[in-house]
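Note that one protein chain of the assembly has been removed; the remaining protein chains are unaltered in position.
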Amino acid sequence: MIEKIFTLWPEITLFVFTCVVMILGLSRSLSVRRLCAPLSAAALAIAGVLALTTTPDAKGALPHLPLFVKVLTCAVGLVLLLQLAGTADRGYETRVARGEAFDPLRSTRAEFYAFFLFSLTGLMLCGNASDLIWLFLALELTSLPTYVMVAISADRNSAKEAAVKYFFLGALGAATFLYGFALIYGGTGTTDLQGIHAALSQQMATGGINSIAMAGLVLSVIGIAFKIAAVPMHFYTPDVYQGSSSGVASMLAFVPKTAGFVALILVLATVGWVSTSPATHGQLPEPLHSLLWIMAALTMTVGNVLAVMQNSIKRMLGYSSVAHSGYMLVALLAGPGPEGASLTRNGLSAVLFYLIVYAVANLGCFAVLGCLEKTSSDGKSEEIDHIDDIRGLISTRPLLAWVMAVCSLSLLGLPPLLGFMGKLPIFSTGLAAGEIVLVVILGLNSAIAAYYYIRIAKNAILEQSPVRPAGEEIRDAAVPARQFAGIIAGLGTVVLAIIPISSLAIDGGTFRHSRSGVTNSPAQTLPAPVGSAEPATADAPTGPVADATVPPTIAR
Amino acid sequence: MNLLSIAPTLAQGPMPTEMGGATLFHYLLVSAIMFGLGLIGFVTRRNLIIMFLCTELMFQAAGIALIAFSRFHLNHTGETFVIFVLTVAAAEAALALALVVLLFRRKETLDASSWQDLKG
Partner (left out) sequence: MINASALFGSLLANVEVSSYLPILLLLTIAIGFAVTNLLASQLLGPKRKGNVKQSTYESGMNPVGTARKRFNVRFYLIAMVFLVFDIEIIFLYPWAVTFPSLDHEVSNSGIWLGRIVFFILTTVVAYVYGYRKGVFKFD
């Protein structure tokens, strides 16, 4: 147990920096308050380096999961930080600049950055989890700060409404998977994930899994569905995305979703994808298989069908977030495949890779929305949201228009882009696992999705700009960092796709599902594939902020 | 193997006699009923405070199940878990209190259905 603490240097670093940011953000001096963002960036950069150098392989089926999650968190976190710039306290700081006395109680900057870092810390802890208690706390640490971030992300009623909806459904989801965890503990007598795996394997060998444990697994999956916005728990998604500011919305699409999928992988790995022979694709035991099958099919369909009907881009992206969770559930259902399977047959690698793909493209779309403002009906300036607001963007802001188009087409999965690279393994693992019907549903859904993604892209780059009456013009938000984030994401979707080797190299060696338990031979532990696929997201283009995060090649 | 087939054999750890011979099954029944009541209340009630109390009820249901299992398996893991659950529940309570006060100040009502700016 003592040694476990020494695998947590990145998290400890983030935590210490979080405390510092939380206190400094309340300073009376503006220049000290302004340190919040650079300090957060420094924390993420240091944590990223520490994660690369100190993360040991996890015991059990997924030796490289902690490394992957931690490095991904730091890299995407840096880009998110750029996008979140200027979200907290913008209105309040202008009033203070006009001479109002600074009241720490009214300022939200400290909480905003501190909670952002707390949430990322929780995500990193999720990847490290080896115990149900740990996993529960990590998931809660990921979620609780995001509720507050939604509430303080914008000064309008809809943000508060979104926060309350998010919080209440979140509490419901948390209670559900907590009850599931309790039942898993009851059915196996331990909360250690490997211990549970051993107990469940023994139960399977001697006449089937204990019904208490199975009920626990089912409840856990349903509860965690909240984090990934999958069907029985998806209702909050469009409301919350629309109500919060675009930076926070894109954070919600990455942080809780990644945490949820990591948690699902860890929980499902305890029961395992059982296969009859080492060469065939394994399958989850029955109630779980059906549950995930139905969840995946419904999630894809509901998300895409409802997204088609939206005129608000944020709502559209909210429903598309639901749909993408459905795609990833297909790969999760397929499981890790046979020993040493490559990315095209290893469903877990496909899920983890798709998380990068989705995060980058989604970030780009939201960043463009965050860059532009208009005057709302009550005279305040707010971020653009309606699909007409981006019509003819190409004539005024070509760069942003192209980012929007490229990112939405990447979400669609158009061949030369990164989205295609992500979707291909999902299709192939689904087919390899014999889920033909599900793959057909996936294909149909991609066709439905084409409608609204192409609509976004067409509005941005093909339409003529309408003549907008005075007072309704689209303005630039005075936050250049967000444009920077959008450009990074846009470049990411193109550049990462040009190096398909990097993506396809996340193979079985990285996320090997071993039935024998520990795979620790030094030859397999080289994380080169993850390192080279992933840091490119943030490393090449992030420039001054991310320079320290991740060297292009990792020497370990 | 189902719940009922193990229910009579649950006296694995010696249960205190003053509990009137309650087995693990009874504790699980109470906890399941609490969880169900919480869920039903959450879905049917529209008062924010009541809805929050319902989620707390569900958390405590899990707590009861954990304690009972801890006694049954004769280890302390479940009890440890409960301590952490209580902490998280307290954090959620603080958050809920803050959010509800925030909402009440804006609209002077705790009715969840009066908040419908976002839909579609």
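Letters A and B mark the chains as written, and numbering starts fresh at 1 in each.
Just so we're on the same page, a contact is a pair of C-beta atoms (placed from the backbone, for glycine too) under 8 Å apart; a residue touches a chain by one contact, two chains touch by 3 or more.
All figures in this text were calculated on a predicted structure; none of them were measured in a lab.
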For subunit B, the residues touching the chain missing from this view: 2-4, 7-8, 20-21, 23, 25-26, 29, 80, 83, 86-87, 90-91, 93-94, 97-98, 101
Contacts of subunit A with the absent chain, listed as residue ranges: 2, 19, 22-23, 26, 103-105, 110, 211
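By our rule, only the chains that are shown with their structure count from here on.
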Residue ranges of subunit B in contact with subunit A within the complex: 1-3, 6, 28, 35, 38-39, 42, 48, 51-52, 55, 58-59, 61-62, 65-66, 68-69, 72-73, 75, 77-78, 80-81, 84-85, 88, 91-92, 95-96, 98-100, 102-103, 106-107, 112, 115-120
Sites on subunit A touched by subunit B in the complex: 132-133, 136-137, 140, 144, 147-148, 151, 157-158, 160-165, 167-168, 171-172, 174-176, 178-179, 181-183, 185-186, 189-191, 203, 207-208, 210-212, 238-239, 242-243, 309-310, 312, 315
